[in-house]
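Dumping the structure here so I can ask a few things about it.
Complex shown without one protein chain; remaining protein chains in place.
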Amino acid sequence: MSNWKRILVTAASATTALAVLAGCGTNSATSTSQSTTSTTGASSGNVITVGTLYASTGAFATSSMPEYQGLQFWAHEVNAKGGVLVKATGKKEKIQLVSYNDQSSASTAINLYNQLITQNHVNVLVSDFGSVLTSVAVPIAQENKMVLFDQTGTGASFFTPNNPYIVLTSLPTSQIWPNSLANYIIQSGIKKVGILYCENDFDQSQEATLVQKLQAAGITPVYNTGVPTSTSNYSVLVHNLAATNPQMVVELGYPNNDIAFLQAVQSTGVKFNKTFMIFPGQLPTMFEKDFSKQQLSGLYTYPTPPYINYTNVNYGLPLPQFEQKFEQFSGKNHINFLNVAGYTTGLVIQKALETSPSLSQSALRQAVSSFSGQMNTLDGTFQINSEGAQTGETLPVGQFTLNSSGNLAMNILK
Amino acid sequence: MRKRMLANVLIILLLFLLFAVGPSIYQNQSLIFQMMVFMALAQGVNILYGFTGYLPFGYVGFFGIGAYGAAIAVNLLHVPALVAVILGGFSALLAGLVLSPLLRLSGAYFSIGSLAASEILYNVVSNDSLQPITGGPYGVNLAGIFDEQTSYVVMLLLLVLATAFVTYLRSSRFGMSLIAIREDPVSAEMAGIHVVRTRVFVWLATAVLAGLVGATYAWHISVFYPNTVFDLSVSIFAIVFTLFGGGTTVLGPVVGTILLYGLYNAIGISSPQYFQLIYGVLIMALVLFLPNGLMSLLTRRGIYVP
């Protein structure tokens, strides 16, 4: 009898535990959405909710946080002016950001993207920084028929003819980045190029394009090697690279790789004639913290705003005002490209809301197509192809120089 | 004995009901889906660690191989999704066979060895030179077979299957002999138990389970990079959930996963900046104050836990 009772008690307690917990999970998950730039409380009718993720820790925090800040700044700017004039409602609507922290984990991001769609019912869905954290959002957005405003996820596989639910807002797809670099190398008559790239989607697709363009011009790299993205010690690689006597070295990596590479060059005492890297032009303050201005001067990179100032801006703030207002907003004394990228995403959303006759996702997507090629922001000309991939906002090649007052300046080459 | 059987059946039934109706109560289906994924993996760890004493730090290796097995089956062999899931389980079986010499190691050596094995699988799959087969660093896109509902149902069935298997181990002669091996392999051998054969069987069974779960996970998320499915934290989660609930029981991993994964998401959604800190402190407190898991609170008082 007592045995029987015990079993019953166990089973009953287990049942209640399961039920309570299931309920608990539901409650805690729904009640506490971390909205950051909320102005009006209710989410019905008079605000537009924009859902996004950011990563405050982990591998992508370095890039995700400044990008998220750019988007926050956009919402702040818009709300300060009373909101966006939404065509579908004919009124000015405030923007409410609903955001969660995915801590750079793709599997956590899956849950949170779903949370934004199924629980918060956001009007606009924006992905986190970069390809890895964007990748998992692509099928979720497609399944839920939500347009994914993809900020900087440049992976080629996201853009397919049968997926109308994605728009790349702030960067061109990575395959077209090296066009300017290839042209520069060909036109400067450089014949011996050494390439060192990291094996990931972002860097490898650039390497493929670069090599293909160079070979079409009859240039075969004297050194072309892929290394794992986790590589932290480049000393031997730099040494081997130097042994091939390249006229120009192209290192394609993530910020960590660029820093480790540059440090290896510096500490081994190897001198390369010309060195190209992706990130110094995007995150200059990060590099300036770790390297002296003299060490950075002479480097080739992709200049992005603030190093490149588009003067034909017809939508949103031009660079000088953006710099001033953003610095005021963030309390920092410098801006980087990712701030601009986040802000540009906001601008694309804003323009879509202003043009779209309805708030339905397909109408929003059509609206984006309708102004593609005509919108010039501080990030260049916004232009997408039929699959939603960015083909505008191209990146030129630039070189760091020291100006007369001893500060770093950018000399844009093409 | 029959009463214990009843309790077991009740648990499986409840579990099934919970996850069958879950999505209609709480619409964030992928959160519930991932909870099932971790619960099934925790049961896998439970089978291996709870019944044989091997703690597989590299359990995620089978999960990832299953995901990639399914992806390759879809993209290169163009098989339907369900067949791909089975092939995913099969590829994990092959990986398990190749790695079975690891069982010669014990204790921390096995844990570290299995971790190294999973890193090798990851590095091979994501390597550039295998790009035509695995997609290498470019990742995988299975948008063609994307089906949230069916993959959810398959996952539910896998979870029930895994739980039922633990129930079987818990109440059968076979499970008893496993525990005998865990406690003292030499005496078990003398008592006529085939130590090596039994261990290899359990090892392969858990490999297949992780492979099937991985394949279903791949089907459910459909666009991913190698580091998404070979993420070491998958192993760590499964292990922590199992230990938190209590190994060698049916209920331990279930309760462990619901509590901790629920908490994980609750913290992640409400106060994400302290997430890692809270989680770390929690794990340490668990080991120091409840080293044998939640269920030991009951068993210590002589209450039978299924």
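General remarks:
The chains carry the letters A and B, assigned in the order they are written, with residues numbered from 1 in each.
One rule holds in what follows: a residue touches a chain if its C-beta (ideal position, glycine included) is under 8 Å from a C-beta of that chain, and two chains touch if they have at least 3 such contacts.
Note that contacts and distances are computed from a predicted model.
The chain absent from the displayed complex carries the UniProt protein name "Branched-chain amino acid ABC transporter permease", chosen from "cytochrome-c oxidase", "Branched-chain amino acid ABC transporter permease", "Transketolase" or "XdhC family protein". Shown as candidates are A:Asn233, A:Gln328 or A:Ser362; the residue that touches the absent chain is A:Asn233. Check B:Leu97, B:Ile133 or B:Val281 against the missing chain and you find that the one touching it is B:Val281. Touch with the chain that is not drawn comes from one residue among A:Gln187, A:Gln215, A:Asn245 or A:Ser267, which is A:Ser267. Subunit A residues in contact with the hidden partner, per the touch definition given at the top, are 57-59, 61-62, 199, 225-228, 230-237, 239-240, 255-256, 259-260, 263-264, 266-269, 286, 289-291. Residues of subunit B that touch the chain left out of the display are 49, 53, 55, 57, 101-102, 104-109, 111-113, 115-117, 119-120, 123-124, 127-129, 232, 236, 239-240, 243, 274-277, 279-284, 286-288, 291-292.
Simple rule for what comes next: only the chains that are shown with their structure count from here on.
Our note on geometry: subunit A versus subunit B, Cα centroid distance of 33 Å, whole angstroms. Remark: subunit A residues 3-4, 6-7, 9-11, 14-15, 17-18, 21-22, 24-26, 28-29, 32-34, 56-57, 100-101, 103, 105-108, 110-115, 118-119, 131-132, 135-136, 138-140, 142-143, 155-158, 160, 162-163, 199-201, 204-205, 226, 228-229 touch subunit B in the complex.
Subunit B makes touch with subunit A in their complex at residues 3-4, 6-7, 10-11, 14-15, 18, 22, 25-31, 34, 123, 126-128, 136-139, 141, 143, 146, 148, 221-225, 227-228, 231, 233-234, 251, 254-255, 258-259, 262, 265-266, 268-270, 272-273, 275-276, 298, 303-306.
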